[in-house]
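Only a single protein chain was left out; the remaining protein chains are all shown in position.
Per-chain numbering from 1; labels A, B and C assigned in written order.
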Amino acid sequence: MYKLIFYLTAVIAIGAAGAILIVRHPVHAALYLIASLLALALLFFLLGAPLVAALQVILYAGAIMVLFLFVMMVMDLRPASNERLALPKGWRVPTLLVAALAVELAVVVFQAPLSGDEIWVSVGPKAVGQSLFGTYLIAVEVAAILLLAALVAVLYLSRRSRP
Amino acid sequence: MSTWLWLIPGSPFVGALTIALLGGRLPAARLPWFACAAAGISALTVAAAWLGGAAQEPLRQTLYIWLAVDGWQPSVGFTLDRLALVMVTVVSGVGFLIHVYSVAFMDKEAEQRRYYFYMNLFLAGMLVLVLADNLLLLYFGWEMVGLCSFALIGFWYRDPVKAAAGRKAFTVTRIGDTALAIAIFLLFVQFGTLSFDVLFPLGEGDWEGATAVALLILVGALGKSAQLPLQVWLPDAMAGPSPVSALIHAATMVTAGVYLIARTHPLFELAPGVQWTVAAIGVLTIVYGASCALAQHDIKRVLAYSTVSQIGYMFLALGCGAYALALFHLATHACFKALLFLSAGTLIHSAGGEHHIGRLGELNAGSRTVQLCFLVGAASLAAVPFFTAGFYSKDAILTAAWVAPVGGLLWLFAALGALLTGVYIFRVYLTVFHRSAEPLLRPRGRLPTPIAVPLLLLAALSLSVGFLEFPEGSGGPHTWSTWLESELDLAKHPEHHTTRVLQALSALMAVAGIALAFPLVRRERAGKSLPWQSFLQTGWRFDALYARLFVQPYHRTASALARWVEQGLIEAGLNGLTRGFWVMAAGLRRGVEFGSVERGLTFLVVGLQRGHAMLSATQNGLLSRYAVSVTTGTLALLGFWLFWPWGG
Amino acid sequence: MIPLTHSLFVGALLFTLGAAVVLLRRELLFLLMGLEIMFNGAALSAVAAGQHWQGAEGQVLAIFLMAITTAELVVALILVWLAYQRFQAICVDDLVALRDGRSEDSP
Partner (left out) sequence: MSFGHWFLTLGGMVLMLGGLLVTVAFMVYAERRVLALFQDRLGPNRAGPLGLLQPLADALKLLTKESFAPPFVDRMVYELAPVIVPLTVLMSFAVVPLSDAWWLADLNVALLYVLALSSLGVYGIILGGWSSNSKYPLLGGLRAAAQMISYELPMGLALVGVVMLAGSFSLVDIVNAQDVPFIVLQPVGFLVFMVCGVAEVNRLPFDLPEAENELASGYNTEYGGMRFALFYLGEYMGVLLIASLVTVLFLGGWRGPWLPDVVWFALKTFSVVFLFYWLRTSVPRLRYDQLMDFGWKIMLPAALVNIVITAVVGIAWM
């Protein structure tokens, strides 16, 4: 049962991500992305990381993607009639590159001496929190500064009047 | 008492925050008094610390651990030992008086909120610097002070000259700050801690890195304290309001370097060469500052150069191992220099913003009180024997310098500086206050209380602080140095009769300097200027030198790169090459019809053209193409790692 | 239960798909979404590896990834919005101010 759910979710995550490649309308793409993100959240949960799973939903699906949709709605993008999705000029090289990337990553993953099944251990929010605010405190502070910088940048960029 | 230690920097800090965040809600008339109260609480806490036994036993308080990572635990903690107590007393006391003075001085000014915000923050930064119990927190205060001084010097930022002065101060001190930061990194790498308590016992061993670190700390101190060769920002810093000049020059920023060296003196003792350099730079700066002050016409610039020169005395003392004397001079200097600046500011204010000493003399706007105060300050600066604080502190340094290596030379320079000091400050006093002609402006009314009280208080201090430390061998008490003995080693003095001779000589120097000022002023009134007037007035042309050494080469390199490398080499070279081949090919086609040669050349030309097109295509501005390049690079690296060496 | 390799492979596949979106689509918003997918593939690998060693490090790394993406995305979104407002551009191909001006005619 557990395995079935895991692989099904993985397929959904990958399928939804693949759909973004071919859909025409950004809002539909965003929906597929949300589906992929939610599936990924479930994967996190199944792997035994409930905190990251919850944060994934709250942060990505709940905040970032809403922001995405908001921008799309403000821009009011409409699909330009019923045209087929044309492959952009010069698609061959990137496609080749992506294929090569897939191969190389597959080699990396399957070459690694990591076979064998996992023991399922759930690492709860308490452990993660203690790790974050203990060992990785400096990184947390730096991340806070980064977020502050982003905040300032956005405020600056979105000023009404510019000289 | 320990639990209230945080209040010393905390009160101005909270004051600054309140002014910044809620200052708009306060009635404008209350704002200055609010800032004063914040500074006042700090000063009161210091007074309470004196009464509460800080003078005997160091007080400590650790507010919290900033970060705790693998045994490194930089704390936000304060230590109030005797060295810090001296600094804190000077900084908070003089700072408070200057705040009070500002109330009346700045009352017509717009944007007082910004002014008081930075003043309070400045005070807080300086107090953090002085009280910090580790180098990281000290550096935090150090940078806070630097930032605020930039903002305050450029307070009237709408005037481009004044804004540039602020920028200059910021840029020049930044050189020193960087050096200090590197020194801190080195210390951390070596010892894994930055706490003074742990660091300095460790530093007393034999450590070959000491020279480098001490040198870097020295550069840091040079930047903040405006010593040669980083002194150029200070004279320009006069662009700020007068109370700011007083705050920066007297009590706070410039003394930060002196404090830093005094605090880290065990390191300097490990590196005697560097310590002697401190003294050498000190004496050079003394003569430099004094000679430049001699030729200035702007009253505040005279005082600025005089500060440069006086800090030189402190460095000299530090370099000779007379730390207590350096601090003593720091304290007396804070009193009389603040007094001079505040009375000069009052004078300028009542003369409607006039800075030129000659015209100030013609206007004769100063009242009796201001004249008296300026006279006291000038006398103390010139070290008039027996009455003034400056005499006691400066002479002690001079005698202590004699025993240092090459002490005679150091003494000679310092004594020359003492002579010049008397000349330049009394030149100003005589020009400004003693005109025989009928004055144009009559002094008006009494001084406002917030101006008069700090002036008179500082005048009293300038006369009396000296009695804390009587000259060596005079039989008077040595309250100051014996009190500091537990933390800072005593200065060495030459044997008895040499000391006597030296003391007499330096007292003579001061009096001689004042005497020399009279003919000088008479000469100037007659319209004759000094020899080398312009050389001295421009501060030995240091600005021009730096412009030529650093600024211009930088500009020139940049524009040369743009012109020669970008346009000349890459653009013109490649274009010319292609065009040349075209011309050659066309010429060959017309002239010589060698089949193979022509084909070969055409091939080359077409190849070049294709290559050009392909290279241009990498700069087509298309994000996707750039992404493709990045991916290719990543793939290549990954592939290299995976498949190389084959089968690995 | 699940071999680590499989989780890692899913992560790698997501990463590749994200890269494909970035490389093959030309709309700014799609590019951003492709980046998101790449980030998430990396996060999945991190979490899976963290669980493999039964520590919190993988989750910590994933959380940092989220913080970084958030910061990157808010700035990117406002830039997309500005590009749309100023140049009416929704495709990267419309934003070529960095193009080498003297080679307009080159292929």
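Following the convention adopted for this analysis, contacts are C-beta pairs under 8 Å (C-beta built on N, C-alpha and C of every residue); 3 or more make two chains touch, one makes a residue touch a chain.
The model shown is predicted, which means the values in this text are computed figures rather than measured ones.
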Contact set of the excluded chain (shown chains only): A
Option from A:A54, A:V103 or A:A153 whose C-beta touches the chain left out: A:A54
Using the definition of touch stated at the top, determine which of A:I12, A:V27, A:A100 or A:A153 touches the missing chain. A:V27
Interface with the undisplayed chain - residues on subunit A: 1, 25, 27-28, 31, 34, 38, 41, 50-51, 53-55, 57-58, 61-63, 66-67, 69-70, 73-74, 76, 122, 124-125
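One rule holds for everything that comes next: only the chains that are shown with their structure count from here on.
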With chains as vertices joined when they touch, what's the shape: line, ring, star, complete or other? complete
Of B-C and A-B, the pair with more C-beta contacts is B-C
Distance between the centres, which are taken as Cα means, of subunit C and subunit B, whole angstrom: 47
Subunit A to subunit B, mean C-alpha position gap in Å, rounds to 50
I need the residues of subunit A touching at least two other chains; which ones are they? 88, 94, 97-98, 101, 108
Can you list every residue of subunit C that touches 2 or more other chains, as numbers and ranges? 19, 23, 26, 93
Quick one: which bits of subunit A touch subunit C in the complex? Just the residue numbers, please. 2-3, 6, 10, 13-14, 17-18, 20-21, 26, 29-30, 33, 36-37, 40, 43-44, 46-49, 51-52, 55-56, 59-60, 63-64, 67-68, 71-72, 74-75, 77, 87-88, 91, 94-95, 97-98, 101-102, 105-106, 108-110, 112, 114-121, 123, 127-128, 130-132, 136, 139, 143, 146-147, 149-151, 153-154, 157-158
Could you please specify the touching residues of subunit B with respect to subunit A in the complex? 67-69, 624-625, 628, 631-632, 634-635, 638-639, 642
Over in the complex, which subunit C residues touch subunit A? Could you list them? 1-10, 12-21, 23-27, 29-30, 32-34, 36-37, 40, 43-44, 47-48, 50-52, 54-60, 62-64, 66-75, 77-82, 84, 90, 93
